[in-house]
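Here we show just some of the chains, and they stay where they sit in the whole.
As written, the chains take the letters A and B, and residue 1 is the first residue of each chain.
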Amino acid sequence: IGEIQRFIRDDGTMKVSRSLKEMNQKIRRERDAKTKETGREPTVNELAEALGLTPEEVVFATEAGRHLSSLHETVYE
Amino acid sequence: MTNEMSITFSAVSENEAFARVSVGAFVSQLDPTMDEVTEIKTVISESVTNAIIHGYNENPAGNITISAWLEDGLVTLTITDEGKGMQNVDEAREPLFTSRPELERSGMGFTIMENFMDEVAVHSVPEKGTTIYMKKHVAKSKAHCS
C-alpha cells in the first residue's frame, strides 16, 4: 500500500487520473536526467528503482499523458 | 456505461504487480480516487497471493483468472483459481486464521478484502478451486477532475 501515495500530495481523495499525470511528469524528468547522465535511455526498471515504484506502475503512469485523460472526457462529458 | 474484461496469467509472484496495474487501469475508467484504486489493488494482491500460495502451493503451472465488470460507479471482481480449495471457508475468513503459520502469513487477507470492498463472497470446492466475488462502489462524487 502507499507506493503511489508517497508520490503525490498525500491526498488519497485526489482523482487517480490527476495523480497519474503528476507521476508521469516525475518519470519524464527522471528519464531526461538519467539519459543525460549515462548517454543512453534508461530501462523501465532503472526508472522504477530511482522513483521507488514498480516497473508496472511506471508503465501505468506514462499512459496518463495520453489516453486515460481523453478517456475520461469521453466517459463523463 | 458497462464494460468488462478478464485476464488470465501464470501463478507466479512476478505477475502480482501486473495484475494490480491491469485491474487498476481498467477500473480507472470510472474515474475513481487514488484511495479507491489503492484499495482495489490491495485486494487484488491479497487474492492473487492466496491463489498462488494456498491454492497452487506455488506451482507455476497453475492459472489465475481475474474478471472485472464496470457499471456506473460499481466494480465487480472475481478471482478464480483451480487449486486445492478450502474445507472450511468460514474458518478461513476469520481474522488471523492462517493454515500456513510457518510462512509468517498474517491471516488478515480476507479481513482486508472485507474492509476495502462492499461485498465479498467466497465459493470454494476442495480439490477443485476457489472463486472470490467482490463488489465495490467507487467515484461517489461525480465531480470531474483532470
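Definition applied: a contact is a pair of C-beta atoms (placed from the backbone, for glycine too) under 8 Å apart; a residue touches a chain by one contact, two chains touch by 3 or more.
Every value quoted in this text rests on a predicted model; they were computed, and no experiment measured them.
Counting every chain in the structure file, the complete assembly comes out as A x1, B x2.
Following the convention adopted for this analysis, only the chains that are shown with their structure count from here on.
Averaging Cα coordinates per chain places subunit A and subunit B 24 Å apart.
Taken in their complex, subunit A has these residues touching subunit B: 1-2, 4-5, 8, 11-21, 54-57, 59-60, 63, 68-69, 71-73, 75-76. Partner subunit A is touched in their complex by these residues of subunit B: 1, 17-18, 20-21, 24-25, 28-38, 42, 142, 144-146.
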